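Note that one protein chain is taken out, while the other chains of the complex remain in position.
Each chain gets a letter, A and B, in the order it is written, and its residues are counted from 1.
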Amino acid sequence: MQEGITPASKPGLKPKALPQSGAKGFNLHVNDKWYALAFLGPSLLILGVFVFYPMLRTLYLSLFLTDNVGRPTVFIGLQNYVNLLTSSAYQASLQATAVYVIGVVAFTLILGLLLAQMAVRKLAGIQWFRTIFSATMGVSVSVAAIFWLFIFSPSVGLFDQIGNLLHLPLVQWLTTPGPAMIAVIISTVWMNLGFTFLILFGALQMVPQPLYEAAAIEGASPSYQFFHVTIPMISPTLFFTSTVTLIGAFKSFGLIDLMTAGGPNNATNLMVYQVYRDAFLNGNYGLASAESVILAVIIALFTLLQFKFLEKRVTY
Amino acid sequence: MTTHSDSHKRLWILGGVLLALIAVFAGWSILSKPTAQAQGTKRTKVVFWNEMTGPAQAQLNTFVKEFNKSQTKYEVVPEFEGTYNEAVQKIINTHGTDASPAVFQSMDISTSQIYHTGYTTPVQKFIDEDHYDVSKIAPGARAFYANKGTQLSMPFNTSQPVLYYNATLLKKYKITPPPVNPSYSDITRVATQLTERSHKKVQGMTVEIYGWLFEQFMANSGVSLANQEDGHAGTPTAVNFTNAATVNTMKWIQDNLKKGVFVNYGAGANAQNNETASFLSGRLGMFMQSSASIGQLTTGNPDKLGITYYPHPDGQKSNGVAIGGASLWISNDKTSNVQRGAWEFIKYLMTAKSQAEWQVATGYLALNTDSQKEAVLQNLYKKLPATKVPGEQLRAATPNQTNSGIFLQGLIQERNLTQTAMEQIYNGSDINKSLATAEKSMNTYIQGNNRANGY
Partner (left out) sequence: MIQTKTRKPLRYLVLILLAVIILGPFLLGFWTSLLPTADIAKGALWSTHISFANYAEAVKQTAILRYLLNSFVISTLTMAAQLLFCSLGAYAFVFLKFKGRDLLFYLILATMMLPFEAEVIPNFATVRKLNLLNNYAVMVIPFLTSAFGIFMLRQAFRQIPPELKEAADVEGLNHWQFYWRVTLPYARISLFTLAAYSFLESWNQYLWPMLTTFSDKFRPVQDGLRQLQSQETFNNWGMIQASAVIVVVPTLIVLFVGQHYFKNGLNEGATK
């Protein structure tokens, strides 16, 4: 899955209304079930096999111990969950995920907003800056990871060279827990910025000019205008962007895999990486299923929150 | 909606770019096809999974090419499958599908696990069929991959953990090199002198955060990692990371870190790359790693390479280390013809000539006893006498239950856990606490695993 952008939440996802029975005014056939089967059948089949069934199966597997070829053999009830929630390693993973998610969301939004705010003013050549600011949208996970891996790499990397010039103490970016977390957050934020910029820029352009003019006439300072006109006007988009970024951050895997492999000292061992490690390295499928269920519940909660908010906003 | 001409124009440009890309790719794939087809005419494909990188991968690919040229019945297709850890589950997960390999390389510590899946044909079957003279293959290595007199897999890349030092740097700073079988304090002395006399331009030493090295410290101290005599006497039910020898070793590392004569490169492939790069560029004085790094450390290295045995605790004799590396297995989900091809390839890799070339190119020990007579190997010993050290270390140790590998399923988990403990210790945590946490998690894992598999 792409990191930062999730299928559950893309721009355009702004329902005018939640589903109602029938689109009124259409001359509907009484029953189109054969058409419906033909039109919807393929989608239902795929979603059933690859989305619904696996969720139930994951729930089922999470209640078992699995043998050395991955078959569920011993039913143990909720023991996997108990083991997980009492394990300090898993708690550390949850904590690392929380730090990462908060860091990524906060900096993506602040920087994205800064970029959008700077780019929305009309200046000669501003088009160039707008293009540049959206450029990281064309960067995939691996490319971002490789670029930043080099920047953070010891002795040859950029930060080490700058540190050398300034005679700063050497920071082992990717092998010290704190700096490693900072490094993956920076890389993720950078990768997210292009998309976030485009969305927020679009929103800023929609803010009616007369509002600013009125504020200016009343003598409001630019910062007052920003916090009392701009922010409230684009708050729905801000909320939307933050949930998209948040869910994307929860699902981060590629950057972690390439840059730190969950290390050092499990400091960047995020939830999805933990699932991968337990299932596809340790062959512990029952435990990994329990971890998957916990991940799914967390993401589902945030997605619901997003739906709820959007629904509310629309009814206004 | 934007339907003005400008956006249409852009759409056309976009379409054009896409079409151009398609054309380039189509052209390229058509051009590259004939060669692929020419190679594959009527030969039985033998897919070979391996986890070799760098010079070892290059040499292995050379072997594959030579083997494919040497006969007309089989075509070996090598595929790199990532790290040893990744490969085990890939092998198990693909068994019985079209994606599975015919012959695969799997690491030492996966032996028990792969054997218990029942997914392989023991190479013993082919040894018997061909009356293959297995006595030419180093007995210590063979025993590692055998069970009750049946050879399960063929030992292939076999290494010893050793200590490397930059002999040129030591000479430059007038430091007496460590003895050939050094104790921890010998290493501390060299590391300290190197760091001080170079005014920290050279980092004294490092030990990569790597479970294998952790296991070897235990082996060399003569303590068992798992009960049931490291699994040689039955299915282990618990591990012991908190013994005095292990705590002592970790304390040695932590002390040197605190003194600033030890540098931490972390864990994983990146760590190993950075460690090697630093050593080659003269910024790191000593490190412990597989003898398989010799190939890398001698190509294009202007400095003289020094090699010693793996360090042992002070006040005791070294118990000797286990071999490391991997063996070659034949999957039983392929036709007998494919399996036969896999065996022919294995035989090709084990000839005296191949094994000698293998050691020269990589530093893995030549397992065919006749290899020592091969000119390439003799030349290497003449040119770089230090490269004899790993073989000597192997011969110096008397095999016993604590230095002959660990027969335990879930050793990948063990490595993850001990590596986490090492990371914590390197970052200054309490040694006993970190090791106890790892031990507890591993014991929980072993109990669950034994239960799930009905042992």
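The rule is simple: a contact is a pair of C-beta atoms (placed from the backbone, for glycine too) under 8 Å apart; a residue touches a chain by one contact, two chains touch by 3 or more.
A quick note: this is a predicted structure, and the numbers were derived from the prediction, not measured.
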| item | value |
| --- | --- |
| Options B:T276, B:T308, B:S327 or B:S434, residue touching the unrepresented chain | B:T276 |
| Selected residue (touches chain absent from view) among B:N68, B:T94 or B:S331 | B:T94 |
| Chain A, residues in touch with the chain not shown (by the definition above) | 1-3, 5-16, 19, 21-33, 35-36, 38-40, 42-44, 46-47, 49-55, 57-58, 61, 70, 114-115, 118-119, 121, 123, 126, 129, 131-144, 146-151, 153, 155-156, 158, 160-161, 190, 193, 198-199, 202-203, 205-206, 212, 216, 237, 247, 250-251, 253-254, 257-258, 272, 275-276, 279-280, 285, 288-289, 292-293, 295-296, 299-300, 303-304, 307 |
| Chain B, residues in touch with the chain not shown (by the definition above) | 1-2, 6-7, 10-11, 13-14, 17-18, 21-22, 25, 28-29, 47, 49, 53-55, 57, 77, 79-83, 90, 93-94, 97-99, 269, 272-274, 276-277, 280-281, 296 |
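The rule is short, and it goes like this: only the chains that are shown with their structure count from here on.
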| item | value |
| --- | --- |
| Chain centre separation in whole Å, for chain B relative to chain A (CA means) | 36 |
| List of chain B residues in touch with chain A within their complex | 85-86, 88-89, 92-93, 95, 113, 116-117, 119, 209, 264-271, 274, 277-278, 281, 283, 409-410, 412-413, 416, 420, 423-424, 427, 437, 441, 444-445, 448-449, 451-454 |
| Residue ranges of chain A touching chain B (in the complex, touch as defined) | 65-70, 73-74, 83, 87-89, 149, 153-156, 172, 174-177, 260-261, 263-266, 277, 279-284, 286 |
